[in-house]
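One chain of protein is taken out of this complex; the other chains stay put.
Showing subunit A:
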């Protein structure tokens, strides 16, 4: 039975390219997840597995899903928008309207901040709760997400256009694991006692910062929601979070689960809205103590400026990237081609970490390009809800147009279009998997973040050269490196100016590892133990004592 299930999982991975993106080890994670489930008790086994298709054995989306939550979530209640406006939410695969969601603006943010502040008052249930109690709540939330895994994956797929199976396996597992990971930290965020000079006793307390504003993007709506709230809540903060206007649905479902799990009112507030209105209100708010933003570098600059203009709130930023992926001649070529392909095309190319500058060493350059093109051409586009599809639509018309415009610039600037290059299909915002070779460093497609299914391949001849070229960018989010040479692996991983370097893998992101950018790719780190620092104020308490002894 177990062996059978492992095979089943692996076939899912093959069909759906699960090994990609979120983590190379995802496939293994899935197996293990399933493996440990296999032997657990009824409570975990019973109702948490999604109904599977009779034909394929794969989990299937919820058919005729009713959208339950479309309002603003403040103080554990659902509210209409103060301005009376609504956000139309579209399915990018069909262009059809899914529903309308209440649009939050400044007034709604003010309301949310008021309740978040109240929930943070000294003596409040949230402030008085044992740290391990916060951990239990996050664990309960993870259990609820696991229960609603199929619903959330369906919401994510119809709202963002990502593949249902990717959502089900990558995004949902990432979400559940992140919640469980930070659940465990809650009572392990330890202060220190410090041997100061003099007759004093000194200790530190790691205290929550207070009300945290969080603004998240549309490419991994649920996962980014979780990356933001989990460490914030684990440290004891309260949250006002704005999901992207393109993809508010999974965040609102999470709001309902947060209430169901038993978080006190006001601890998490979810306000859907637009950047220039609701986002702006968060960034400028005088009673928000910290803001965390994931999105474009341009908006990142605005956020930091707003902090300077208002109350010097703490800022963490996860921004854009133009990540180099360096392929040496001594690597396992087949593996490198496959990883570089996923490193760029995963999630319709809509990843901040996309390996969008593939530097290939001269001797294998031609072969690498040939195989990459062949691989890209095998990519199946179509309905993201259907198994066997590799690529769904781009998120919206604006992104769609921007990507096509950059493809044109690539042609104009003299890069060689190897395949793709155009829109695909009769409806929906699909773009053909596109590969450019002979890309040079000064072209726009080599410098700007495309955020779409467009792969740039460049040639290099020496290690020194490629390090220099790889670092020659305003960005510094991630980098990849394929080589079987230990010295090269260590030298280059040290030399690259990037917050994450993958060696012989790409996109292996996990809750345990910090993630964030050098240079203009961001400030601070999310995930891992490092992620806790962004949500903690350290207080030094010094007490005079009569006589010190070691």
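As a working rule, a contact is a pair of C-beta atoms (placed from the backbone, for glycine too) under 8 Å apart; a residue touches a chain by one contact, two chains touch by 3 or more; residues count from 1.
Please note the rule applied: contacts and distances are computed from a predicted model.
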Which listed name, "Myotubularin-related protein 12", "aldehyde dehydrogenase (NAD(+))", "Superoxide dismutase" or "Integrator complex subunit 11", is the one UniProt assigns to the chain that has been left out? "aldehyde dehydrogenase (NAD(+))"
Check the options A:79, A:114 or A:136 and report the residue that touches the missing chain. A:136
Note that subunit A touches the absent chain at residues 28-29, 32-33, 35-36, 38-41, 43-44, 125, 129-133, 135-137, 139-140, 177, 180-181, 183-188, 190, 201, 262, 264, 486-487, 490-491, 494-495, 511-512, 529, 543, 545-549
